[in-house]
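Of the protein chains in this complex, one is absent; all others appear in place.
Up next, chain A:
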Amino acid sequence: MSIEIRNVRKTFGDFVALDDVSVSVPTGRLTALLGPSGGGKSTLLRVVAGLEVPDSGAIEIEGRDATNLPARRRNVGFVFQHYAAFKHLSVARNVAFGLEIRRTPKAEIAERVDELLRLVHLESFAHRLPSQLSGGQRQRMALARALAIRPSVLLLDEPFGALDAKVRKELRDWLRRLHDEIPVTTVFVTHDQEEALEVADEIVVVNEGRIEQVGTPDDLYDRPANDFVMGFLGPVTRLGGVLVRPHDVHVEVLASVPASDDASSRPGGPVTGVVTRTTRVGFEVRAEVSAGDEVVSVVVTRAEARTLGLAAGVAVRLAPAQGAPTAPAAEPVAAAAPA
């Protein structure tokens, strides 16, 4: 294991940022720390980098105890959300910074800087100042700068957070490809579940200073450990007292509106209700079904909706689809799913 975090606790005044966190980050993989803002994921990353000193607990990097090592001796590449560019230095000098500190011979620095600038597609910007680059370019420069010192682990703190949606998407695809090219152990922090699911080999879900679940994207999506993980990784709806994904609901149209139904007695069991509203969004149809005291969201394809004749006022029986992941719902319905 490349990074070993053991029983780390960190508080800021009364606020507990990390509460006895233990997690292992596998070597050579791309790991996402995923969670809501203020959940402690950035603090965890900064503790690993040595930018934050934990109150207790231990950090091991590549088998070496790093708990008391200052940041500069951890050989960790760190990329900040707001680039942290050295504004007075050219792009090439920014990238060379760590090597100059290490008194690397000039020729070697020049060679390594060239290689890295090619890697991040900034070779023609070597003599520009950071202020003359776009946000995406600046972040690529920051990444090259962090990689220049051949770090044993690469840590990225919300690396795409300050970029607009399109650049963010481009950059995360690029990061994935880059990681396949240079498989340095990488940990990145994100609050965007889509980003984590798309890019990461492994996801660590962090919430309120604790680890909720660790697993591959498929694990987390299909076998969420609890309602928080399920709710955070994708849209959920409440059906018969359990959480289920809206597209995992099996819909059956009934001939008439049942007078009063006791079907919702069994948790997760079928419930009956009336469609109150349907919305077409592209190829899918979202329906809201009022069933007893629950409002269930259902997502079906347009074809299905047409076959079923789904429209407002139609009576339906709903049940979680066969084999669909469910989680017991906490009261009330888990935090609005980020969509």
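Note that a residue touches a chain if its C-beta (ideal position, glycine included) is under 8 Å from a C-beta of that chain, and two chains touch if they have at least 3 such contacts; residues count from 1.
Criterion: contacts and distances are computed from a predicted model.
Chosen from "Cytochrome bo(3) ubiquinol oxidase subunit 3", "Thiamine biosynthesis protein ThiS", "Sulfate transport system permease protein CysT" or "ATP synthase subunit a", the protein name that UniProt gives for the omitted chain reads "Sulfate transport system permease protein CysT". Residue-wise, the contact with the chain that is not shown comes from A:149, picked out of A:16, A:58, A:149 or A:274. Which of A:49, A:92, A:178 or A:196 touches the hidden chain is settled by the complete complex: it is A:49.
Screening A:54, A:98 or A:325 against the full complex identifies A:98 as the residue touching the chain left out.
One chain is missing from the display, and on chain A it is touched by residues 49-51, 70-78, 80, 82-89, 97-98, 101-102, 142, 145-146, 148-149.
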